[in-house]
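For this view, one protein chain was removed and the others were kept in their places.
This part shows subunit A:
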């Protein structure tokens, strides 16, 4: 049996005796006997490290690791610089708690301050929190930030990541914000519908850019429509795309949120990821979650603390803007290291390659019996339609250890390219699907 208890049975008994007890049972006297477990837990017997390692490796081996991946739809296969995992493996950082005791948490606090700066710079915004659970949850928190006494409606585009839409719906079931879905037209948010449904009861509008189908929205025009009614404009953005695309601030957004996973976190079957959230200065005090600020110590030395805590649950209890306490600190650290390692040039390169490769693949597929559905510009995802059966196309790729795009329906596929997909991989993919 494995155990992480230093004290031996003999020592445990000595400790008990030092307090006048004879057995562990004495410590649990407050628990009524008829409530206690009689026969112990129905769990397997404990095991040595080697045995457990064998079992878990055996389980991991039942998963298929694809040699090339053309699927995104919310989780993206990007290159992670070696320095990221090296920093994350540091035991002080990994095993620390939330930095309540600032004097012994300056490293962690500084890393969050640096993360906040990078997120602000990426999005063009003024203030960022220390992260939330993931991009979908960030969307829900962003919407909750905007409601006020007079405005209890939120509009969300149908062309957002399905998980984001579903998460927002769930949160709105809780907080009772009236949610309305703006339909899509030709793969983008229907502007006419949006115009017709805006009024003074709308607290905010949420769109995703590039949207679920990879399309660039008419983000500036949407912002103008939203602001005409005095509502807040929330954009969900792909952080890699910000290496080349206009920032949410440039498009006129009030709040920028998104999935941080592309910035140095593995796909990991869906988590842990992180949601980033940034906003204009005037909304700063409505941001949920942890925020780090710079200050000075008693000797005037620069230091960092958790700040603006008057927003938070441990102070405001039921009046808090959100219940969130832990963020995804270690993931935020990964993002910081990733962006520092990439630098401006690396990030622009990643963004350019994502976009270029997606267009290359789209062109090649066009010559292989597929038509690209995207009407305007797209970033690194696009939709094809074909007379070929989607399941057959994907199965043919799977046979060659390639994970094809995400199935949208029997004839439509959502493809994704990143810097990880080489020209050879793409040419091979096209040869395979041509045969289907």
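Criterion: a residue touches a chain if its C-beta (ideal position, glycine included) is under 8 Å from a C-beta of that chain, and two chains touch if they have at least 3 such contacts; residues count from 1.
We take it that contacts and distances are computed from a predicted model.
Matching "Acetolactate synthase", "Octanoyltransferase", "Thioredoxin family protein" or "Probable glycine dehydrogenase (decarboxylating) subunit 2" against the UniProt entry of the left-out chain gives the name "Probable glycine dehydrogenase (decarboxylating) subunit 2".
Touch with the chain that is not drawn comes from one residue among A:233, A:273, A:370 or A:415, which is A:273. Across A:341, A:368, A:385 or A:436, the residue that sits in touch with the chain not pictured is A:341.
Within the full complex, the residue among A:143, A:161 or A:225 touching the omitted chain is A:161.
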